[in-house]
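Each chain you see keeps its place in the complex, though not every chain is here.
Chain lettering (A and B) follows the sequence in which the chains are written, and residue indices restart at 1 in each chain.
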Amino acid sequence: MADSETDLAAGPEADFDNKPWASYLKAALGFRNHWYPACFSKEIAEGECLGLELLAERVLFKRIGGRVYAIEDRCAHRGVPFSARPECYSANTVTCWYHGFTYDLRDGKLVAIVTDPESPLIGKVALRTYRVEERQNVVFVFIGDGDPPPLVEDVQPGFLDDDLYIAPDGDRGVVRSNWRLAAENGVDASHIYIHRNSRLLSALGRAVPLASYFVTREDMVVDTPGGPKGVVKGAGRKISVWETEIEGERIAARTMPDEDRAGSKGTDTSLWMPCGLKVDPFPALGITHFEWYVPIDEHSHYYMVTWGKRVSDPVEQERFAHEVDTYWREMVVDRFNDEDVFAREAMERFYSEEDGWNRERLYRPDVVVTEWRKLASKHNRGIQGRGYAGRRAP
Amino acid sequence: MADSETDLAAGPEADFDNKPWASYLKAALGFRNHWYPACFSKEIAEGECLGLELLAERVLFKRIGGRVYAIEDRCAHRGVPFSARPECYSANTVTCWYHGFTYDLRDGKLVAIVTDPESPLIGKVALRTYRVEERQNVVFVFIGDGDPPPLVEDVQPGFLDDDLYIAPDGDRGVVRSNWRLAAENGVDASHIYIHRNSRLLSALGRAVPLASYFVTREDMVVDTPGGPKGVVKGAGRKISVWETEIEGERIAARTMPDEDRAGSKGTDTSLWMPCGLKVDPFPALGITHFEWYVPIDEHSHYYMVTWGKRVSDPVEQERFAHEVDTYWREMVVDRFNDEDVFAREAMERFYSEEDGWNRERLYRPDVVVTEWRKLASKHNRGIQGRGYAGRRAP
């Protein structure tokens, strides 16, 4: 481990460009030319609109004939957001509430102006459009230029599997930290420590160590061409810390392995480009946990969480959806992830104001974090910049 | 219209300096050396003080023997505002609550220091003074240097007419947008669209088109030497849009011309330097509507509204004042102008953060907006800068 420790303990003289994750450090607004989950399907009913800020771009979503389309949420005329007061006279369009500029969601084109029906601008002006794919009760949007790669390359492996049923009632909220601090907290091998008094784990009777992490980089990185790119800390070959001491005081996991009532096995945690986590199984056997950290701006992100189960029978699917809606969402989001949110927000000042990216002092369990940074630096398709928020449609 | 359309649809390569309204684009804090309405007369009783921020300058008003005077609202000594705790020992003075520096409002001179009665500074230090004129129940102040031009050049035509009675109970509030977005919304020929569901118009039974605007620039600009400078969209030679369709869906004005119960004729709307709108008649026949957008700072303005009627009989004047106070103010401000406030604030992000002044895509009805910008660029007497907030008295 001496080598990796040397890598991680970069001295104060190290700067952004010398680190093997230079482009990651520039991605305060996320990576461009990737698919991002925007919201859950249930958040956009037929004919309804939803406005979201994603990677500093303002995006309007509308469901038309079952399918969700997305355009810039900003009228070409004077820049007001349609979503401030959504107005739709017809199925395929949105009309600006201010002067009646009307756009077709399918191609972004200005198709009518209520206040100037004969305007020569009609048909000549267009808003930026966004590619949308809706899968597994989640609406994904491509933030980028040109033809997107297949969605499967930008989601957690298995998420799109036909036999995986994803509960429709996930959770989405705003967290006040940069998205990278969230992603790193998610995959962070040893942050389980903050969950040691978790009410969820107590309720489940699970034995959870003080920390648990890989000690080698082997098999940690997954970057098969054509597939999702990510880092995995698998169930095997890991160190688990169950007890230690400080000045003679014993510190031990709340539930030790021999007291486990949940029949816990190892859990695989993995983080995937551009910003998705997978924990399997979690919170219980047979359930897979998915979450995403979608950049809003430099200092906030949407935190999306949902769960999947391999059940194909509609009755069982309904039962699982009900279980998620009435039990797991509250147990996980309010009684477990709240600790993660606390940690992400507590890091923000250091990283945004105090040169934290250069001054942090990483340690051995962070190898998964640094492997993630290197992977993200290598496999991203572009760095999002503030300029895109101001880009004119082609 | 092809020509004007070409003018308006300036490409992304256009920049501020190439536009024919370059100086307008620099006037985020308004134009210097103009008269501005500061407040309504009733807001300053005899002997009382009022502190306001206007064009980023802090100004203190006090009424003395019926007349309103104004000086810098910032003690020369250590910069605290008098208005934080107004203190007046004598009719003509204001005394700083902190150390007793006492200034004569009439010339700004330091006339006494309570805590150092023999100070050699007395008589040698002076605060900036502001010229004030009070007319028609409104207190106007000249923000600028040197001798001001006659007030009549900086107010809406007719406002100062002897036979026009202005109701004393106007409305003044803060709106969170740059003042130019407010001015442009006010004169904007087609923004009537946002008022189509207005409760005020429904109550009045007025037929209001979806939009209504000039199609030529002819007679639009008024810039007679020695008179107010402004742009007018008159009642004649205009296009009115009463109905249109989008994807086969008919969109029509709420009340069509043949259903008009109010005997509506055309309405003249005009916008005058430095920031005043006139709508005649409005909200009802025989009433003229006046409003102003007075810059506070780059991102907010005071929105002042009042109404006039040509009634010289004191009893009728009293009746009109009562009508305004009990009916029109609420009907217009709360049930009509609230839409305008919404629109101004919705534009702010685009123009202040997203290069909106270069990226906006104007259309034919905006000819009155661009004529206004050109007029303002040509006839302003100076651009207000942040530096004036810090200028030392001569």
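We adopt the following convention: contacts are C-beta pairs under 8 Å (C-beta built on N, C-alpha and C of every residue); 3 or more make two chains touch, one makes a residue touch a chain.
In this text, all values refer to a predicted model and were calculated from it rather than measured experimentally.
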Homomeric complex, total chain copies (2 given): 3
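Throughout what follows, only the chains that are shown with their structure count from here on.
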As the complex stands, chain A meets chain B at residues 74, 76-81, 84-85, 89-93, 95, 97-100, 102, 111-117, 119-121, 125, 389-390, 392
Taking the complex as given, what residues does chain B use to touch chain A? 1-2, 5, 9, 12, 188, 190-191, 193-194, 210-211, 241, 244-249, 251, 342-343, 346-347, 349-351, 353-356, 359-365
